[in-house]
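Have a look at the structure that comes next, please.
All protein chains but one are shown at their positions in the complex.
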Amino acid sequence: MLTPEQSVVAAILLCLAGAVLTLLVSRSKTVAGWLAFAITAGSAALVLSAVVPVLTKGPGHPAQFLTMPAVGFALRIYVDGLSSIFLLLAVLVAVPAALYSIRYMKHYADYGVGRYYPHSLLFLAAMYGLLTTTDMMWFFFIFWQLMTLPGYALIRYEHRKPENVRAANKYLVMMQIACAATMVGAWFLAVVGATATGSDSLKYDFDTVSANLPAMLASKPFDTGVAFALFLAGFGIKMGMWPFGQVWLPDAHPAAPSPVSAMLSGVMIKTGVYGLMRYFLWLVPPDAHANYPLANWGWLIAILGTVTLFTGTMQALKQEQSKRLLAFHSIGQIGYILLGTGACMALLPVVEPTGNVRLLAAIAFFGAIFHVLNHGLFKALLFLNAGSMLHATGTQDLNKLGGLIKFMPLTAVTALVASLSISGVPLFNGFASKWSIYVATIQGTGAAKYLAVCGVIAILTSALTLASFIKFFGVSFLSRTSALVKQQAAKRSKLEVCGLMQAPQVFLAVLCVALGVVPALAFQLMGAALNSSRQGFGTALANAAPMTSTPVAGLETVNNTALFAPVALAVVLGLMFLVVRAISKLGGAQRRAAAPWLCGYASEAECHRYVAHNFYGEIKRYFKWLGGSPAKKK
Amino acid sequence: MTSRETLAQLKAKFGPAILRADLPADNRLLLYVEPFAIKPVCQYIFRDLDARYVISIGADDRPFSGQFLVAHDFAFDRDRILCSVLTHIPADKPKVDSISDVVPAANWAEREIRDMIGIEPVGHPYPKRLVLPDGWPDGSHPLRKDFAWNQVPEGFDEEREFKFDEPPEGCMVVPFGPFHPTLDEPAHFRLYVEGEMVRGCEYRGFMVHRGIEKLAESVLTYNEIPMMAERICGICGCVHNVAYAQAVESAIALRLPPRAEYIRTIMLEIERLQSHLLWVGLACHIVGFDTLFMQSWRIREPIMWIAEKISGNRKTYALCLIGGVRWDITPDIKTELRQLLDKLEAEWKPVVAAVLKDKNIQARTSGVGVADKTACKNTGLVGPVARAAGVDIDCRRDHPYAAYDRVDFDVITADGCDVWSRVVVRATEVFESIKIIRQCLDRMEPGPLQADIKDELPVGRLGLSSVEAPRGESHHFVITGENNRPRRWRVRAPTYQNLQGIPAMIKDQQLADMTISLGSIDPCFSCTDRLETIDLRSKAVKVWTQEELVKMVKARKA
Partner (left out) sequence: MNLLQPILLGLLNIVTVLLVAPFCEGLLRKITARIQSRQGPPVRQAYFDLLKLLGKEDIESGESPIMQRVAVYLSLATVLTIACLVPMGFSAPMNGAGDAILLIYLLTLAGVCTLLAGLAAGSTYSLVGISREMMAMIALEPLFAIAVVVGAVHAGSFRLDTVLNGAVYGEGFPLSGIVMFAVLLLSFQAFVQRVPFDISEAETELMEGPLMEYSGPKLALFKYAQQAKLVIYSGLFVTLFVPWGNGLAFPLGWLVFWAKVFALVLLVTLVAATHARYRIDQAIRYFAGLLAVALVALILASYGY
């Protein structure tokens, strides 16, 4: 039986081997696709075999695989609860994405898959590595580059389009800056810190740095501050935090093939969140808390999160290209995660006799982590939906879409689920995580005054998100059938994507609904995860145990101030639905189909369709200064 | 300047190009010019002499002179002159220089001439079909004399669809009308909308098929026409009726008994009262203020009753014949009318005071539907729309008719150029009308109602008449003719010009302002559509049942 650490390394090696194998068989798109899927699934099984024991029985021990003490170089892998959650997310998205790719990649007539599957597998391997390595320098660098370079190749997959190459270049530059910032930060802590307490063969290791930190925080508060600021910048770039996210993310995500977009947005940017949580909350040992201005970092991150969520979503509202719209929403949703994390950090150090505030800190953290998971699921789903639309119609332009629900009912239903999820509609997963963030920020306002305002801006932004997805879903699937869709439908026998592409969408949609109706599952999972990562502030968070969660009764905060029982809600809503349906049949009215009314003279035409461009003109006008408006067509 | 001085100036400028000039009265000027001079003369009159463009008329004069006739009417408001510039066009070459590029207000009128008479306006900036229905074949012109009033043109195609312009880039098209809650009559606007902003529009109107002008020239007689004329408009029961009678009277230089003139004045003002109150109500309804809508209609209702008492009808008064009126104001009615005016004044004052103070209505109407002085000049806007832009014109004072030269009243103007100013102008004009009616009641002497007309009316005379309808100047042009009916009768209702101002008014403003902007000109589509074309199935009079209509629509769809 492999230890969790060995399993992860095995998964990484499997992916690396798979990269070579898929390159060899890349002549056949089908064979390469199925092979890549098999390898992804195999690696996922390995990762799951690592994650499950960690979450059920607690973590193992860090394992060292390659050591070169001369240069402070060691591949040290450690799978704890926090890593497990992110690993879980990675496999939950990677497997559907790999399955989706098999048929999806066939629609690229001019591009082979030789540059696709190998890179995707390398990309996945890098994510496994980055989420488990404890080396803050060299292996961090290696995994980071292993993620960045294949990512670069994937983004410029359609390299004959100059805008894709530009997007990829931007991505590459930003990732290198982020890499450098993070490494310089680690250098600050390791080298400057190491001289203070004597050298170690694993001087860049997480545990070494952590052990050295108390002394350094006491003696060199400024240097440590700089290091943490660099971490924030580095991971901030990766996750798409304002103002860095706007630079690369909206260009990169739409350029990549849709399954890759799903991976980029669903998982890749979450590694930034992982890094942020790991470094800010797990690195500092409990005895150094007095010198560590956690609350100030929390303040900064919560504010940055609020700005990120508002700007990202407001810019998303202006978009008219499906994947670009989704990419901007990734920024917006990352803002929620940042706000949760920041609120947690701001509230955690507050000492107060009832322990209420610590409870809220834990709720905020749960909200952030849960939102990481949720965003991964629904955003991946949305990118797959966008991919299906692209596959069916050949365009990302929402202005040219309309009425797809008639031709692609299944994709439409999954897209509706994802749209409602991201908008935070109750009984879908996005609501439960946002609910936690709101509870924490608003109640936490007693300890940190600004948090309630942040929370309310988050509520406002959630209405913006809703607006944006009403538009996204409405103009593409509902509205009237557009000329382009009619033309495509006439050309092909059916527009709906095949079963191989439907399955991943259905899988993700089911997860979204399941986590929405039974969020207690996720909370129990996260509770287990925190229990298996008792390091730094993790211990405090694990001890807080702020929620009672049972699948049927739902969630309730321990202090009884907030509760959410989705099952009861679902039952009542379902019953009411049936009642209303019965009322509607009372009169025995006849149904008849007719075309919409156009004032009696104009006949239905493409020019009468109210397209995406027209939506929310007033709001767009007021927030023009915020940027992100799509470029005018020549 | 008098008409003689104006003529002298024109002669000095254009010399021999002016073939002939008639001065049938001090305030009329008929100018016959060479076809090539029509454009420069009009430009000179419109730009240099600063006259207001009124209307262009085309007439098929071939049976009489062997030529087509084109006339452009202008009004010198300060000098109280109505002027017509006429030219004859050879029958074999029905083409005339378009004046629309120098007189933009002539745009519709020239297109109408092109549709109805078939005289091509050469150099017209937008020579698109205006009046004829979608299915009407090209090259068939219903107002030509050789086109029978009940003829169905060959090649009429029910299925033919009108070819609209392409919307500008980035705009969608919101169809507005013909069936829309705000439009009480059919008209179709294609609004080019970007988000909530209107970027332009295309108008397709003239949907009410009546053929009134054609009927007047071919079927009706002089004294039957007033009864038809008052049915031109859906709200005004006597403006067109009076204007037509006056045009004929002006052509034959007939003087009216004074009492008839007072009665005409009173009825015209009663009509203005009910129309303005109606409009204030409708405008409030358009912006969602239904309480004031209901209240102003409640206040209006007694006016309808008194009109009914005078004429027997709430709306179609059948008031005028050539040379007089048919109804008298009896002493009973006089008393009642006085009481009514007092009550009306007392009720209307608080409403106006409330409206003028209301920030809510102001917010919806200020800065909306702007038409400034230049727009008024170029598009020939008239009535409250022009007066709200500070253009001080009012036919009652500028081209006095009936008894308006014997009463005192103020011409209300405002200078906001927007819908709000139009609200103010109309709401305040109500008091002026009350004032005028009171003066008429005071000054009216007993006397005959009808002038004696012994002989047949002379033939080939031109008559022009302008009446200030509630919506603005209503202009009628008449050429007297044989068989006890005019050769040509052209009606230009105020909406005909004001509607042309709409595209500029609604451009670059909110979609929500479209309805109130349109409402602010108090559009009367039936006035505009008066002549359209004859009933296509007029030979077989038939009442269509609902099933048949549905079947017909379905057949069209299929």
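Chains: A and B, in written order; residue numbering restarts at 1 for each.
Note that a residue touches a chain if its C-beta (ideal position, glycine included) is under 8 Å from a C-beta of that chain, and two chains touch if they have at least 3 such contacts.
Here the structure is a predicted model, which means the values were calculated and not measured.
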For this session: From the touch rule at the top of the page, work out which displayed chains the omitted chain touches.
Result: A, B
For this session: With the full complex in mind, choose from A:Ala109, A:Ala595 or A:Ala631 the residue touching the hidden chain.
Result: A:Ala595
Exercise. Looking at the whole complex, which of A:Ser26, A:Ser43, A:Ser258 or A:Gln443 touches the chain that is not displayed?
Worked result: A:Gln443
For this session: Check each of A:Ala186, A:Ile405, A:Val497 or A:Ala542 against the chain that is not shown and name the one that touches it.
Result: A:Ile405
Problem set entry | Which of A:Gly342, A:Gly455, A:Gly527 or A:Gly628 contacts the chain that the document leaves out | A:Gly455
Seminar exercise, completed: Those residues of subunit B that touch the unshown chain are 172, 174-175, 180-182, 193, 195-196, 284-291, 293-295, 298, 358, 360-361, 363-364, 510-515
For this session: Can you list, in ascending order, the subunit A residues touching the missing chain?
Result: 402-403, 405-406, 409, 412, 423-426, 431, 435, 438-439, 442-443, 445-446, 449, 451-453, 455-456, 459-460, 462-464, 466-467, 470-471, 473-475, 477-481, 554, 560-565, 568-569, 572-573, 576-577, 579-581, 583-598, 608-610, 614-619, 621-622
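What we mean here is this: only the chains that are shown with their structure count from here on.
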Seminar exercise, completed: For the pair subunit A and subunit B, the C-alpha centroid-to-centroid distance in angstrom is 66
Exercise. In their shared complex, at which residues does subunit A touch subunit B?
Worked result: 598-603, 605, 607-611, 613-618, 620-621, 632-633
Exercise. Which of the residues in subunit B come into contact with subunit A in the complex?
Worked result: 161, 166-167, 169-170, 172-180, 188, 190, 193-197, 204
